[in-house]
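Here the complex is missing a single protein chain, while all its other protein chains stay put.
Showing chain A:
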Amino acid sequence: MTTTSMTPPRPAAVGARKRRVLASVLGETPRERRNFLWGLLFTSPAIIGLAWFTAYPVFMSIYYSFTSATMVNPPDFIGLDNYAVLMSDSTWWRSLANTVYYIVVSVPLGIAVALFLAILLNLKVRGQSIYRVIFYLPAIVPVVASAVVWLYVFNPQYGVLNTVLGWFGITGPGWLASPDWAMPALIIFSTWGAGNLMIILLAGLQDVPQDLQDQAMVDGAGRFRRFWHVTIPFLSPHLLFALVTGLIAGFQFFTPVFVLTNGTGGPAGSTLVSGLYLYQNAFQFFKVGYASAIAWVLFIIVALATALVFRLVGRRVYYGGA
């Protein structure tokens, strides 16, 4: 094998390449270039807004995570200290465990409930659209409003949940007042808002080709087999979407726990999830640097979890033979 020395490209070639790249972005003709600039001008409010209010804070939070920023003082660079402290912070680990608990139960449960509702609403029955509206309604009620309503539902003595359990001879738990039952209560509350996912899955169900269903039926496949071998493969991209977005939303879980526990993560820290711990550090304890470190560690965890899901499940997803 012979080795050849790298010869630098000639200046003229570099210039030509640059021009080609530029032309592919800006356009070949003066008219195309003008259109590009006008396009840029019209989209600039969005671009500037995104850069200033999203990109800039995101990059600043990376920087702050390496500082002792307090929000009101100039930050001091402290290297990896925040990350080191985080690794030995028992409250952080507990908040992460609470978050994982929430995700592991609420995401599959949410998908199962949404799928079940979507299948029901896909049945050709009279008043179908009315049912659809009814089941979708909880999703459009603001979270804070429905959280307040659920405070009533979860009331141990007067709440509807324990009253119904009482009919079956079951003494209901203290729900939000009990450290063992507060998180299940939050999970039940989250499942209440499954309407958005239900709509997506309902759309997916309507995309399942009827002729395939018919063929399967002719071949003697029963209801369950048709569901498993025809419906589920066609729904699988939607289910993957539900899983990934559910995972991300789960790690960002904040509003219901903030409202239902008055920002404490109680009782006894049983519902202190990572998002709430981040908020407490940033805004209650003036530890913006530390909170930024929490945010980035959470981001890495979400990225890894998403990658894992794609690796494990992604290959099984059926994109209609494409």
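Everything below uses one rule, namely that a contact is a pair of C-beta atoms (placed from the backbone, for glycine too) under 8 Å apart; a residue touches a chain by one contact, two chains touch by 3 or more; residues count from 1.
In the analysis below, contacts and distances are computed from a predicted model.
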{"item": "Missing subunit (named according to UniProt) among the choices \"Carbohydrate ABC transporter substrate-binding protein (CUT1 family)\", \"Methylamine utilization protein\", \"Anaerobic sulfite reductase subunit AsrA\" or \"Iron complex transport system permease protein\"", "value": "\"Carbohydrate ABC transporter substrate-binding protein (CUT1 family)\""}
{"item": "Residue, one of A:V113, A:L151, A:V208 or A:V302, that touches the chain absent here", "value": "A:L151"}
{"item": "Of A:V141, A:A177, A:I232 or A:V317, the residue in touch with the unshown chain", "value": "A:A177"}
{"item": "Chain not shown: contacting residue from A:S68, A:S236, A:T255 or A:T306", "value": "A:S68"}
{"item": "Chain A residues that touch the omitted chain in the full complex", "value": "68, 70-73, 76, 85, 91, 148, 151-152, 154-159, 171, 173-179, 182, 258, 262-269, 272, 280, 283-287"}
